[in-house]
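Here is the structure we will look at, set down as structure tokens.
The complex appears here minus one protein chain, its other protein chains still in place.
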Amino acid sequence: MTIDRRPEIADPEGTTVKRALHELGFTETTAVRMDRVIHMEVDGEDPQEVKTRVEEMCRQLLANPVIEDFTVEVER
Amino acid sequence: MTTTQEPVHRQLGMSDDEYQSVLDILGREPWPAELAMYSVMWSEHCSYKSSRTHLGRFPTEAPWVVVGPGENAGVVDLGDGWLAALRIESHNHPSFVEPYQGAATGVGGILRDVLTMGARPIALWDQIRFGPLTEPKNRYLFKGVVSGIAGYGNAVGVPTVGGELEFDDCYAGNPLVNVMCLGLLHQDQLVLGTAGEPGTIAVLLGKATGRDGIGGASVLASASFDEGSSEKRPAVQVGDPFEEKKLIEACLELYERDLVVGVQDLGAAGLSCATSEPAGRAGVGIEVDLDAVHTREQGMTAPELLMSESQERMMVFVDPDRIDAVLAVADKWEIDSAVVGEVNSGSMLRIHHDGELVAEVPAASLVDDAPLFDRPMARPGWLDEVQAASRDDTGLDIGDTLKRLLSDPAIGSSAWVHQQYDHMLFLNTVLGPGGDGALLRIKGTEKALAVSTDGNGRLCYLDPRRGAARLVHESALNVAVTGARPIAVVDNLNFGNPENPEVMWQFRESIEGMAEACEALGVPVVGGNVSFYNETAGTDIHPTPVVGMLGLANPMPADPPRLSGAVDGMEIWEIGPAATENLAGSAVQRLDGELGGLPTPPNHEIGAEMVELANRLAHEAPVLHDISDGGLAVALTEICIASGVGASVETDHPFSEDPHRLLVVAPEGLLNLPAGMSRRIGSVGGDTVEINGARVSMRTAEDRWRHAIDRALSG
Partner (left out) sequence: MRAAVIVFPGVNCEHDVVHAIRALGGDAELVWHRDTDLSGFDGVILPGGFAHGDALRTGAIARLSPAMVDVARLAAEGTPVLGICNGWQMLCEAGLLPGAHIANRDLSFICRFVEVEVVDTGSILTRAAEPGQRLRIPLNSYEGNWVDPSRTGRVVLRYVEDPNGSHDRAAAVANEAGNVVGVMPHPERATEELLGSTDGQILLEGFLHSLVPA
């Protein structure tokens, strides 16, 4: 799953990384957002069920709804 | 990583002679696990084989020394049941390979060394050296190291209250990262690294063991760098300060409840050391089961388990009837634990893995039979010429020179570094980063501990004996100006390749200089660390001994002198022997890109007198400041900036760094100063720093000083 900081929230790390890339000559970069990827192994048979459960994990703990959104992908 | 042509022992960094020693000890070919243990325990970093002969020169005894060199940290008696533990360590080579983690794990390691003695670690210092900040690579290393120290120290919850910063070309390929730690304990909580009596159980606490740092001690710290250095990246360990914090609290609870007989931390040489050393010290044997070790990687072999340098692990030795209590403490603090061994009345270290006996060696042999080299020494042929190229202070433009000094990142404000460190935690920091010495009060008593740390590679390059001796005196004076009496020294000896006779000569000379100064001051050396092989492509670093000096103030001055204590109208005095025009090894010389001459020697008697004098003045003077890098001019300006007021002085040698000198600022007539050694040089007031008529505005001075590191990083 990816935990993305909401676009309207400041991202000091992203800003700093963008500045560093520009200094290296990669001036075509117009925006950088530092988000998070979580890889998780889950026991389960039904992908849809697993997805629902993991989305609940995100809601309850893994993402902070005040500043973050999330998307979940399931594969066997 | 290795070729098939070279014998295994050479791949592990052992010489043929060392291999032969192992054959002699065992009376047979060593098994793989045994060879692995000997290779790490007999590495330079662990065995001190090139240095032990010379370290014996240090004075190590005094009535207040409770534990001297040889244990995990030195311990001194502070009176009234209080003890202090002190240790210094280097993590130079790992920090070049991965600066953040190299520095972070250096902090982790030294915290555990102090924790091992039964003490709560209460403060840290960092002594860090890099190539000039004009090079991007050096900026990267500098930032990475500072971040690593901050990241680990802050998160583990121990304040970093001082340190030292030096930049020189010789450190470009060999950054130096030394870390020092102070711990505090009650005398009944002192624990030693002993395995105890037969029947004692060995319990491994902390992080799961993985393949971290395999070959680290023997490979990284015992070899120089060359083109292929980045291939050594996998050997660098990753620190976990949260795990360490839990480990610290768990161990402190074990000590408080008297649940352990002995403690040993797992640093370089991991399990090999944590089993053999305590057993060797106690003169017992120990049976170890590697299958019991909690691991985080699959299929680790016995050699790997024995060489692993996974961080945040401690070995405790426990009476059988206390085991449950110990495991319960580990559970409470959410750290893993495993019963891994049992002590017996023999003398062998026997190790089992996968149901087989994989090692059976005399426990003590891993430490006691380590090779001892008396490497050849030779005074460098180039030294006469270097010392002949003298430098004096004629013709200097005072204002211009002062501004250049203030703008230098090693002399200007260190706030860029120390504001990244929590230096206030524990509410003990009376004097913190930025002054001469740190002063930490001991709550509930009238006592306070002062610590200073000092090094100067350039001075020691010009004359290792004089340079190292001067460092000891400077540290003692930095401690004395807080009102503390110097009571113990630890040393970190950072040198080049010991197979180079010139390096060994520098090493021996530095030790001699330090020993002489310590003897003159009556201060014992209670521990230290040696880091050799700081060399890249055949070029050694300057000899860089670093001194850590501990002092005890009893009682602490009610209002210790501070750099910010100068007030309009106060008088300014220079105390100590008159300075000379000799600038050999000075910051001024460095700014001009030169290095040469013979540094002014220390005077041991005067040095001792000055310490006494500083101790007395510390209870009376509003401002008391050691004169060192940048000379009187810089010391004066630092006082002015901190106090927010200018000053005007006349002095013959404003940039001399000759030793044993202090600046005192106090209201007229307040102080009783010794006639022969004191010169009134000026007064406080105005908004410029004026030296011999040359003026620098306070605004300019402060601007240059405050932004020195910022500008060096972005310029």
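To keep things simple, chains are lettered A and B as they appear, and every chain counts its residues starting from 1.
Going forward, contacts are C-beta pairs under 8 Å (C-beta built on N, C-alpha and C of every residue); 3 or more make two chains touch, one makes a residue touch a chain.
Note that the structure is predicted; figures quoted are calculated from it, not measured.
Checked against the full complex, the candidates B:241, B:280 or B:524 give a single residue touching the omitted chain, namely B:241.
Of the options B:8, B:155 or B:292, the residue whose C-beta touches the omitted chain is B:155.
Not every partner is drawn; the one left out touches chain B at residues 150-151, 154-155, 157, 240-243, 245-246, 249, 333-334, 415, 418-427, 429-430, 441, 443. Where chain A meets the missing chain, the touching residues are 5-6, 8-13, 16, 61-62, 64, 66-67.
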